[in-house]
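Missing here: one protein chain of the complex. Every other protein chain is in place.
And now, subunit A:
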Amino acid sequence: MTCSNLKHHVKEKMAASRQARRLYTCLSRFSCALFVFASLAVGKESFSRQVSMHYNPGCNITECQSSPSNDNDTHNNLVHILARGSRDSIHYVWSTIGAPTVLMVHTTSKESELKVDWEKLLTTNGDNSGAITFEPSNEVDFSMAVMFNKIWEYEDLHDKSELPEDDTEMFEPYDLSQMRWGDFNLTMNTTGLTGNFTGATTQSDMESLFQNGSISFRIHAFKTDDRSADLPHLQYTSNQTQFDFTIDSVEPRGNMSRYAMELMLLTEDKHLDLKKMKSIDDEYTPGVFELFELTMTHSDQTDSYVQWKPVCYTKSTRSMAVATPTKTYKLKDLDTTSIPADTIARAYFTNLDRLQRKALNVSFGLTGDGSYVASNFTSWTASVGYGEPPSERLSLLIIIVISTGLGIPVVIIMFGGLFICCRQKDGDKGKKEIMDEYPTVNGGETDAIN
């Protein structure tokens, strides 16, 4: 039967009853409305930005040239991602100078520029404050920084997957300000807007643990709005950059080693809030029903966010089979003294005391997954962005499947009930008639024969 035939057939059947037809039109209207709604939802954010990526912009001193001769030295990587809109622009500055840091600055001018005083930034023995500025400076309306400071490692002997409260119960942490970072320029893709910061520790006694291993941040900016192709399929917009944080083949120091990362946040005069959002929908990230958001709000309007799902992956090809949960711990206040010395956050923010300062730990793995030792690989994804964080909603597929799947039985039960009612009335009538017409047929026939 062809499709049109089938349709015709279905229609014919439906036309059999007026009620059915009314219901049918109602249903088709409903699905039409659904489609309109869905296309609205998709079409809503057609606005996008001009996004570009630059490596060490405007640097002409030797410290920031990539040269194969000083391979053992750390590279001074600074990546500028610029997202220009029609009325404003967002600057992301990712850098491994000092410690891995991302600085986000929003300006109300679409022509604002990043200015880096490289001499000042790279003089290691002094105050780099004021080395990074944005012009025109009076157009800057919002800025924040996220720093990645320490990697904790602890021995989870009883497989409780709980980060110890006390530092003394852990191994000496990897200090990300004491890392040797590779050249970002080699991995940078200015059309795909991606690139890797890869590093190994230079801490004494711990260097050997990084013989084949590395810690890396893969950053990714976007020109459009969509969902990333890889798990956990976070939503992205041109207002944000995503990063995958990976600990690969680092030799664990315990038999049940687990890692955790410390994030630090700096922002001006804003309300910093950690939210855990629960959803019944895990269609984009199978098995994950939560979404964490660290939001910085000012007078009820969200200005920026860090967003992540509580899941990390234990193989480089991500799938649900290699997923293991992450745990997020409470926001804590942060001393100015614990902020890494040479980070670009210090170069931009001139008065750290006036800032909102918070720190947060995220640990990787959960009871029963065999800890880091089982796979020697952990990778976790988050995004840093400007504006309202993208919110999750049910996909059209789910809505359609649910409405048809649950609609059909309801219809069938209704009609079935109707049918039974009608039939029982008819049946009662019919029975009575039969009873009246015929007397009992069989009687004492055996007597008659005998």
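Annotations
FYI, contacts are C-beta pairs under 8 Å (C-beta built on N, C-alpha and C of every residue); 3 or more make two chains touch, one makes a residue touch a chain; residues count from 1.
In this text, contacts and distances are computed from a predicted model.
Its record in UniProt calls the unshown chain "Lysosomal dipeptide transporter MFSD1", which is the match among "Cyclin-H", "Lysosomal dipeptide transporter MFSD1", "N-terminal acetyltransferase B complex subunit NAA25 homolog" or "DEKNAAC101951".
When the missing chain is restored to the complex, the residue among A:320, A:341 or A:374 that touches it is A:320.
Residues 278, 280-289, 319-321, 325, 366-368, 397-398, 401-402, 405-406, 408-409, 412-413, 416, 419-420, 423, 441-450 are the ones on subunit A that touch the missing chain.
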